[in-house]
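Missing here is one protein chain; the remaining ones are kept as they sit in the complex.
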Amino acid sequence: MADYSASEMMIVASARELVDARVVFVGIGLPNIACNLAQRTVAPELELVYEAGVYGARPSRLPLSIGDPCLVTGAMSVVPMSQLFQYYLQGGLIDIGFLGAAQIDRYGNLNTTVIGPYHGPKVRLPGSGGACEIALLARKVLIIARLNRRTFVERLDFVTSPGHLSGDDSRSRLGDYGQGPTAVITDMGILRFDEKTREMVLASLHPGCSVEAVQEQVGWPLQVADDLTETEPPTPDQLRIMREDLDPTGRYRQ
Amino acid sequence: MADYSASEMMIVASARELVDARVVFVGIGLPNIACNLAQRTVAPELELVYEAGVYGARPSRLPLSIGDPCLVTGAMSVVPMSQLFQYYLQGGLIDIGFLGAAQIDRYGNLNTTVIGPYHGPKVRLPGSGGACEIALLARKVLIIARLNRRTFVERLDFVTSPGHLSGDDSRSRLGDYGQGPTAVITDMGILRFDEKTREMVLASLHPGCSVEAVQEQVGWPLQVADDLTETEPPTPDQLRIMREDLDPTGRYRQ
Amino acid sequence: MSKVTTMKDAIAQLVRDGDTVAIEGFTHLICFAAGHEIIRQGKRDLILCRLTPDLIYDQMIAAGCASKLVFSYLGNPGVGSLHAVRRAVEKGIPAPLEVEEYSHFGLVGRFIAGAAKLPFYPVRTFAGSDLPSANPRIRQVADPYGDGQVYVVPPLNPDVTVVHVQRADEKGNAHIWGLTGMQAEAAFAAVRVIVVAEEIVDEAVVRADPNRTVIPGLIVDAVVHEPYGAHPSYAQGYYDRDTQFYLAWDPISRDHQALSAWLDEWVHGLSGRADYVEKMGAQAWDKLQPGDAWSGQVNYGQYR
Partner (left out) sequence: MSKVTTMKDAIAQLVRDGDTVAIEGFTHLICFAAGHEIIRQGKRDLILCRLTPDLIYDQMIAAGCASKLVFSYLGNPGVGSLHAVRRAVEKGIPAPLEVEEYSHFGLVGRFIAGAAKLPFYPVRTFAGSDLPSANPRIRQVADPYGDGQVYVVPPLNPDVTVVHVQRADEKGNAHIWGLTGMQAEAAFAAVRVIVVAEEIVDEAVVRADPNRTVIPGLIVDAVVHEPYGAHPSYAQGYYDRDTQFYLAWDPISRDHQALSAWLDEWVHGLSGRADYVEKMGAQAWDKLQPGDAWSGQVNYGQYR
C-alpha cells in the first residue's frame, strides 16, 4: 500500500501543475490546499487571488472558506469585489483558475447547478459562484474532481461553466476568452485535452491505477494517450507540509 | 456707493440659493467660495462634494483648485473618481450643481468648449470637465456668470452642457435626468426660468442695477418677471466671513 | 441628528413585508443580528438578495420569511449544501421558493448598476453557459465598436440593505477594513440603508481617515450598535469566523424540525443580540478573539 491517500496524490498533482504560474485564482476546498501547497513547494512566487477581494494572500492557516480573516491579514492588497472581478479576472491578470464540478463532460464543460431539470431539480447544487467567469476569463483552467460515473457523464444536465463546448474550435468562436481547461486532475490519473478535437485524453495514471479502472468511472469511451505515463508520487516533503502545516486535522486527506 | 463689490453680491446671492440644499457639487472658482460661504451661514449642514473624489469636506482654507489637499484632510469620505461620478452623481445623491460658462443662451444651455467652429476654433476653451454630467445629473443646477453680451448670446457656438435645450419639454424628453438650471446668478441680478417655456426671466435686480442695464448685456430680448424684486444686499456678517475667512487676499472680490 | 436606534426599531420601521432585502457581506460582516430580528418580527414574502445566501438566508428561508431568492452561490462554504434552501427549492418546505440565479460576477454587475443608476451593466461572462437560458434577465447588447455581443445584467436596487461595519459615527458614516465585498454597492443601490456597527465612534475618528469610509452617512437611515452582530460570520480585527458553527450547522439544517428547534432556542427564545451574546458565554467569545495586527498609520497633513 502507498503511504499516501488518493486525495493527497490529487492535491500534489494539482500543485505541480502550478509550476510556472504566477497568479492563481483560488477556489474553496481542494484547490485551496493545492495552491497553498504549491506556494510552499514548486511555486514560491505564486500569488494567490481570492474572489472575496484578496490579492497576494499569505494565509497563516488553511481556511475553511475563501473569505476567511486569515487571508486578509498580511495580504498585499484587499479590494472590493467589483474591482477583483473586473480589473483582476476580466482584466486578464489570472494565469490559472481552479474548478470542480458535480458533472463534467468529455470537453471539460462543468455543471454545478442542478441534477435533473432546471425547473424542479432532483438535486439543487450550489450554482456558479465565480466558476462561470473563471472558466471563461482565466488564461487556463485546471479541473479537480474524483473519478466516478455520476461525475464524468456523457451529457450534462446543465452547463454552468463552459469548457471546450462541443470541441474543435467551438470555444474560440465564443470570443476573446481564456484558453479553457488544460487538465483534469483526478484521484486516479490526469486527463488533458487533445489539441485539435479538445476531447479529454488520459495522459497520466497515478501509481497503482489502471486504464481499465479509470474507464470504469467514465461515462464515455475514454481516449488514452499514446505516451501514457505514470504520475510521480508525492514526496515525503510534500506529504509533511500537507499533514503538518496545511491540514493538521486531516480534513482533506480522505 | 455700496460697500461691497458686484462679485461679492453675486457670491452672497449664490450662497443664499443653497438654503435648503443638503448636498452640493462644488466647482472651481466662484461656486467654491459661494458653497463655503453657505456652509458657514445659511446651510451649516451642507455637505460639499468635489469631483476629485471628496464627500463632506471641511476645508481649512479656500482652495485654488478642487483637488486641493485641504479638501481631503478631515473629509468624511474620499473615494476613487469612478465611484464619485457613478455612485454619487449618477446615483442621484447631488441636490445642486454649480456651473459657469463662456456662453449661455436663453434656455440655460452652456458652452465651455470653443468660440468659433469646433475644428479650427478662434478660442479653445477648457471643455466640459464634469460640467456636462453635472448639468444632466444634479437635481438642480445653478449658473453663476457675469452679465455681458459676449456671454449671454442668442446662439451658442457649441453646447457643452445642456440646460433646457430648446425650451418647453425638450429637456424632459431627453430621459430621466435632473430638472436642469433653476437660476442664473449674475453680477446685476438673478434670472430664473419660466415654468412652461423654460426661457430665462429676470426675477431680481441687485441694488443699484436697472432692467435697461441688464438688457444691454443680454443678446436677446430679455423677459422680465411681473413681480421683479430687488436682491437683498450682503449682510455685514457675510462680508466679514468672505473677506476675513474665505478670501483674505481678495482674489474673488473684483 | 443622531440616527442611532435599536435593531428592533430599525427592522420594524424600515423592513416591510414584500420588500427586496439585501443583507450583504462576503463571508465577512454578514449581519446575522438583523436576520434574526427579521425572523422574530415574522416578516413575510421578502425577496432576499445575496451573492452567497450563507447560513443567514438558510435560517430566514427556514423561518418562512422569503418568497424569492436572488443569488449566485448556494452553499455552506467549505462544508456543503444549504439544506433549508434546498428543501424549499426541491420540496417546497416550509414554502415554495422562487429563485433568480446569476454567477458572482453577474450579481456583482447588478449591484454596480443599481448603485450607479445604470439601466444595465456589461460583464464578459455567461458566454457558452446555460445560465442565460435559465434566467431571461441576462441579456445581450451589440458592441458598437466591433461586431461582438456582450452579456448585460439589469440593476438591482434593494428596498433595504443591511450593512454590518466595524465602526460608524451616529450618522452612519462607516469605516470598513478587511473584505469590503459588495457593501458599498449594495448600500448605494438601496432605497433604505441600515448600518449595524461593532462600535459607535465620534465623527472625528471617521474624518481622521476618510479613505477608510466605505459608507457615507448621507445614504444611511438607521444606525444600530450591535457588538458581535455578525457571528457566526466575523468582523476583521474584532472576532474570528466561527468555523465550528458553520460545520455544526450542517446536521442541524438537514432536518426541518431540528432547524426549527434551533430557531426557537436561538432566535425566538431571545429578545435580541445582547441575549445571544450572553447565551453564547464569555468562553465562546474568548476563543474567537484574534491577536493584534495593527495597520500602522499615515499622515494626511494639516494644510492652512
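The letters A, B and C name the chains in turn, as written, and every chain counts its residues from 1.
Note that in this section a residue touches a chain if its C-beta (ideal position, glycine included) is under 8 Å from a C-beta of that chain, and two chains touch if they have at least 3 such contacts.
This structure is a prediction, so every number in the text was calculated from the model and none was measured.
Student: Given the contact rule set out at the top, which of the displayed chains would the hidden chain touch in the full complex?
Tutor: When the full complex is considered, the omitted chain touches A, B, C.
Student: Which of these, C:20, C:157 or C:180, touches the one chain of the complex that we don't see?
Tutor: Considering the complete complex, C:180 is the one touching the chain left out.
Student: Out of C:80, C:94 or C:237, which touches the unshown chain?
Tutor: C:237
Student: Write down which of C:148, C:251 or C:269 is the residue touching the left-out chain.
Tutor: In the complete complex, the chain left out is touched by residue C:148.
Student: For the full complex, which residue in C:12, C:93, C:191 or C:205 touches the chain that was left out?
Tutor: In the full complex, the listed residue that touches the missing chain is C:205.
Student: Spell out, residue by residue, where the missing chain touches chain B.
Tutor: Residues in contact with the chain left out: 28-29, 51-54, 63-69, 72-74, 78-82, 85, 89-90, 113, 118, 121-133, 136-137, 158-162, 165, 171, 174-175, 177.
Student: Just the residue numbers, please: which parts of chain A touch the chain that's not shown?
Tutor: Its contact residues with the unshown chain are 22-23, 47, 54-56, 58, 60-61, 68-70, 72-78, 83, 86-87, 90-93.
Student: I need the residue numbers on chain C that touch the omitted chain, in ascending order.
Tutor: Considering the whole complex, chain C reaches the absent chain at 117-122, 124, 139-146, 148, 150, 152, 154, 166, 175, 177-178, 180, 205, 208-209, 211-212, 236-238, 240, 290-304.
We adopt the following convention: only the chains that are shown with their structure count from here on.
Student: With centres defined as the mean C-alpha position, give me the chain A-chain B separation in Å.
Tutor: That pair's centroid distance is 57 Å.
Student: I'd like to verify one number: the distance from the centre of chain B to the centre of chain C, where each centre is the average of its C-alpha atoms, in whole angstrom.
Tutor: 40
Student: Hey, how far is the Cα centre of chain A from the one of chain C, in Å?
Tutor: 28
Student: For chain B, what residues touch not just one other chain but two or more?
Tutor: There are none in chain B.
Student: Which residues belonging to chain C are in contact with no fewer than two other chains?
Tutor: 112, 184-185
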